[in-house]
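Of the protein chains in this complex, one is absent; all others appear in place.
By written order: A and B. Residues from 1 in each chain.
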Amino acid sequence: MSKKTQKVLLWIFSVLIITSMLAACGGTPTQAPATEAPVATEAPVETEAPVATEAPVQTEESTSKEPFTIGISNPFISSEYRTQMIAELIEVNKEYMDKGLTTELIIESADTDVAGQIQQLQNLMAKNVDAILVNPGDVQGLNATLQEAVAKGIIVISVDQELNVPGVYNVGIDQKAWAMESAKWLAEKLGGKGNIVQIEGFPGHPANVARMEGVAEVFAQYPDIKVLATDTGKWDEATGQQVMSNFLAAYPNLDGYWTQDGMAIGALQAVMAANPAKWPQGVGEGRCQFLKLWQEALTMNPDFDSIAVANHPGVSPTGLRIAVNMLMGKQVDKSKLGGVNGLSFVIPLAAVITSKNLDEGLAMCEGKPDAYLLDDIMTDEEVQQYFK
Amino acid sequence: MKNRFTWDFLMTRYPAFFPLILLAISIIVNWILQPNMFDRETLNSNMRVFLPLVLVAVGQAVVLIGGGIDISVGGIVSIVNTILATRVGLDGSTELMWRYVLVSILVGLLAGAINGFFIAHLRLQPIITTYATSFLYGGLALFILPNPGGGIPASIAEIYRTTTPLKLPLSFFIIAIILLVWKYISSTRYGKYLFAVGGKADAAYETAVPVTSVQFSIYVISGLMAALAGIAITMLSGSGNAEIGSAITLNSITAVIIGGNSFSGGIGGVTGPVMGAITLSIIQNIISFAHINTWWETLVKATIIVIALAAPGIINLLRRSGP
Partner (left out) sequence: MAKSLSARNIIKRYGGVEALSDGNLDVHTGEVVALVGANGSGKSTMSKVINGVVVLDGGQLFLDDKPVQLSSPQSAKKLGIATVFQELSLIPQMTVAENIWLTREPMTAYGTVNRKEIDKKTNELLSLFQGTYKTDIHPHDPVASLPADEKQIIEILKAISVDPWLIILDEATASLDSRQVTRLFDLVKHWKEAGKAIVFVSHRMEEIFRIADNYSVLRNGKTVGSGKMSDINEKDLVKLMIEKESVFSFSRTGSKKPDKADKPMCLEVDGLHTTTLKGISFRVREGELVGIGGLRGQGQRDLLLSLYGAKPHSGKIKINGKESKFNHPRQAMKKGLALVPGDRAREGLLYIRSILENLLLPSWKKYGFPLKIAKAKHDAGKIAESLNLKMAGLNEPVSSLSGGNAQKVVIGKWLMRQPSLLLLNDPTKGVDVGTKAEFYSLLTNLCNEGKTILFYSSDDEELIGLCDRVLVLHDGIIRTELSGETLTKENLIAASLGISNGGAL
């Protein structure tokens, strides 16, 4: 067999692959029915059937046919918040599955960037979901894609992060109010007077921006509270600890500190490690690990005080309940909604733990992992308040 | 007599052969899992997401052929994104947009020229230099736009998102143009210089190839492609975010290696890396449609990529231990 023949065979093989791809891409049946037929026989004939049963016929009909398929898009997985969120979503969905209202959730969850989350959303659309719960990683970047979903009649709910997109509902706490709650506590604890430092999350992250706005607003009302410095702890426990250690070294007479989320654990650990003559009062967070640490800190210095306002992942399963109710055809009472585009379900803050109810909080942590966030998921009945 | 149908021969003469097989496999698997994959809308929405990576991978491929590496591409993508998002704005005019597209391209060329100057003229290590400039460019992007926001008019973003000439995605035409340009360039004298410099720079110098200029040029090309990717990704998302390019650098290098180019330079092409970039993107789709448990996703994806990367080596190993 000559080399030439082999070469020719190779080329034929390559050309075959390319043409089959192109033929498939050409897609429209009017264009090349003759070529499409043989290509189609290659694989899908048998496989198409089972796939079709998986995603039932309901897509053709209107949204009122059960069971509904709900898709989740989450671009960030390396956090306890997201882990708890996904687990709770699955749990709440089970409730509806048992009633025959929904199918298994379609979860697109991976560490990814804007383009990756757009792809997640596109895949959910391609899977013909009836509703999408999205925890957006970017406040602007998903807009066009989400609007495409809305245009297809898909109910889109942004959880945990408010978006200003026509037709997209938001479900979440008021981040600003959340931060103001603890800032106000700190200001009052210090008697409206003192030197404090702030450890913030990712500068520029929308939630962080909203929170810091709220904090600034609160402290503006207390002219004697001086913010000596602000640094980012990148929402990371270890970084928070590092930053707090630096602050303690730089400002030995600190009266208080404001921080948020997991960084609060690091910050308190830094205070406990430094054990300064005068302990600053500091803001905590609604995680069981923090409550335990708080309890431990009290044994070192009984004068220490803190506050833990939970930023609870339960808003997402609450959002799932809202989505199911909407899919069932219930009309949303728009007068109950607020936010930038008038489509935001503002969920009340969950547990607020102060020194008065620390024992209660610790009791809630019984049997939960350290990373558990104090949580509150609205029941189906409670959700009804948003509907007519 | 030498058999011209051997694996080695295929790999050197047709560097895109193996990536073509990978691409074909991934397309078929994706198609089985997602029967509507070739619907015009699905195809377009997929391709418009894939394109930025494809563009960066093309630039990265040229750099790797020329014996270098460019880690700063993500930073350049971010700069371009933040420039467009802050200068054009959500309610900017079309004319303003095109003006800043031009500015973006110039910025990309300049950023590449800075890399090229350090590496080709000052003889610094490519990996260290571009690692350093990646922070320079990324930091500049954060300086331009500290908080995500801004954007470009939705109407302009729609041009990129929904244009489908001849009922085919716009990306197909862009990729086709790139491949044609590459076909031309690789058959010019510059193309030969590129392979010569990447293959054995000393020998190329002794043969009177302008080694420094060629090394400089590859980073300029990479900067240009990163700028184009930045424009594409901005038109895809419509918004600005200084972190937007951070994930694309490593993905582009992975795509190029899957595409059959080598870190040692002097071999490969651009066609393979284009297919590598699409394959890499399709793998994400496959995982999504295969209903793999969220917690397994990263592991499965990484495993597939490792297999794809290792396959040529494994085949070589099997061939050697065979008869």
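Assume a residue touches a chain if its C-beta (ideal position, glycine included) is under 8 Å from a C-beta of that chain, and two chains touch if they have at least 3 such contacts.
The structure presented is a predicted model; accordingly, all values stated were derived computationally and were not measured.
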item: Chains in view that touch the one left out, judged over the entire complex; value: B
item: From B:35, B:89, B:139 or B:199, residue that would touch the chain that is not displayed; value: B:199
item: Residue of B:98, B:135 or B:184 in touch with the missing chain, whole complex considered; value: B:184
item: From B:122, B:166 or B:208, residue that would touch the chain that is not displayed; value: B:208
item: Where the unshown chain meets chain B, residue by residue; value: 1-2, 8-9, 12-13, 184, 187-189, 191-193, 195-196, 198-200, 202-209, 266-267
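Following the convention adopted for this analysis, only the chains that are shown with their structure count from here on.
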item: Distance between chain centroids, defined by C-alpha means - chain A, chain B (Å); value: 30
item: Residue ranges of chain B in contact with chain A within the complex; value: 3-5, 10, 14, 17, 20, 24, 27-28, 31-40, 42-43, 45-46, 49, 52-53, 142, 146-151, 154, 157-158, 161, 167-168, 172, 233, 236-244, 246-248, 281, 284-285, 288-289, 291, 294, 297-298, 301
item: Chain B-touching residues of chain A, taken from the complex the two chains share; value: 3, 6-7, 10, 14, 17, 21, 24-25, 27-28, 42-44, 47-48, 51-52, 77, 86, 106-116, 118-120, 122-123, 125-127, 138-144, 148, 203-206, 209
